[in-house]
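Shown next, in structure tokens, is the structure this report addresses.
As you look at this complex, bear in mind that one protein chain is not there, while each of the others sits in place.
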Amino acid sequence: MIRHIYRRRVRYRECDPMSVAYHTFYLDYFEEARTEALRDIGLPYKQLEDSGIIMPVVEASVRYLAPARYDDMLEIQTTFNEIPRVRVPISYAIRRENEDLLLASGTVTLCFVNTKLGRPIQAPKAIRDVFVNQFPREAETEP
Amino acid sequence: MIRHIYRRRVRYRECDPMSVAYHTFYLDYFEEARTEALRDIGLPYKQLEDSGIIMPVVEASVRYLAPARYDDMLEIQTTFNEIPRVRVPISYAIRRENEDLLLASGTVTLCFVNTKLGRPIQAPKAIRDVFVNQFPREAETEP
Amino acid sequence: MIRHIYRRRVRYRECDPMSVAYHTFYLDYFEEARTEALRDIGLPYKQLEDSGIIMPVVEASVRYLAPARYDDMLEIQTTFNEIPRVRVPISYAIRRENEDLLLASGTVTLCFVNTKLGRPIQAPKAIRDVFVNQFPREAETEP
Partner (left out) sequence: MIRHIYRRRVRYRECDPMSVAYHTFYLDYFEEARTEALRDIGLPYKQLEDSGIIMPVVEASVRYLAPARYDDMLEIQTTFNEIPRVRVPISYAIRRENEDLLLASGTVTLCFVNTKLGRPIQAPKAIRDVFVNQFPREAETEP
């Protein structure tokens, strides 16, 4: 398992007439959080793209539990629960900084696509290795 | 069951470097589609809000099956499967105009909140009646 | 001069805690309006792009005079004041449907870029001709 925390303020344009962050922007928060989580483990997404691999989103879901408000500093926790093969399910949890209350949780599942072939592929070994290095115990216990 | 079709073009700003509509915008398409579906059955959301009821989103999920591209005219089908009580689950299906291929499907669940009480409520009778009038057979067969 | 009117509702996600359309979205309204204006005169932007020409924005300005509110049906008037050569300045005026009050005005200036050359070019003759056909009197009086 890999865990990463990304801090991000709620912006004015993201707040609706109820004075809370509009629900569609949570997918943006997830996007930013996973981008920084991938950069942090040594897999900047831009480098993936430059190497001919894109990672389109195949599924997304969000549960909205409590509202985020204007100017709140959010902590978006990104969790990779498994070493990716074909699909990469990534879990998220959003809280206000230094608070326990869960504001939202969700999952966004990506896949690997080779842009030349134009179709999904298995995670390339170089990418899997980056994850394996972050999952030492789990990797060791794989048969 | 109530079905409604909303037509909407994919805009340039919604397309990403893969030249397809970015996944976060599908929630925007759903929002526009349900707003027009509610208006169509006689429940403009603005009128609800003016009467002291808001409908925050409590859950959302999307499956992305095939990409929508710049300038595509989309048909977003909104389906109300049940007469709302506390929660209002609404289903969506997105296709290109005059094509059968399903590009995306999803569900967004709203609830009713009384802005004065500041908490979820049952669907007010006036709102349920609007739905009942659109669900004649199902309503008749309710025990 | 070419004039075009595009109708567009203000969406919930575009409204901020002051319950008015947030200022950044006016550039989106302008974008949609000019896209439909160009389509209307026979120059769908997608076709331009497919032919190897893109039209990046080089300047934009907006004056905000009165707020647009949630669910307002806006009329965005697009005006081409001249037959384009290198730059294409396009003017906009936003009003509520059937109202005289000007909510906002602005200008967005595009240019023509040949994607193969990667640099600005003069408006291709085929494009100028489309405009000339819409500016009959002005064209006739050109020396």
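To keep things simple, chains are lettered A, B and C as they appear, and every chain counts its residues starting from 1.
Just so it is clear, a residue touches a chain if its C-beta (ideal position, glycine included) is under 8 Å from a C-beta of that chain, and two chains touch if they have at least 3 such contacts.
In this text, all values refer to a predicted model and were calculated from it rather than measured experimentally.
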Omitted-chain contact residue, chosen from C:M1, C:M18, C:M73 or C:V86: C:M18
Those residues of chain C which, in the complete complex, touch the missing chain: 17-18, 20, 23-24, 27-28, 31, 49, 54, 56-64, 67
Missing-partner contacts on chain B, residue numbers: 12-13, 15-17, 19, 22, 24, 70
Touching residues on chain A - with respect to the absent chain: 9, 11-13, 28, 31-32, 35, 44-46, 49, 70-71
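Here, only the chains that are shown with their structure count from here on.
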Partner chains shared by chain B and chain C (touch criterion as defined above): A
Chain separated most widely from chain B, comparing mean CA positions: C
Computed distance of Cα centres, chain C from chain B, in Å: 30
Cα-centroid distance, chain A relative to chain B, in whole angstrom: 26
Centre-of-Cα separation between chain C and chain A, whole angstrom: 36
Where chain B touches two or more other chains at once, by residue number: 28, 31, 49
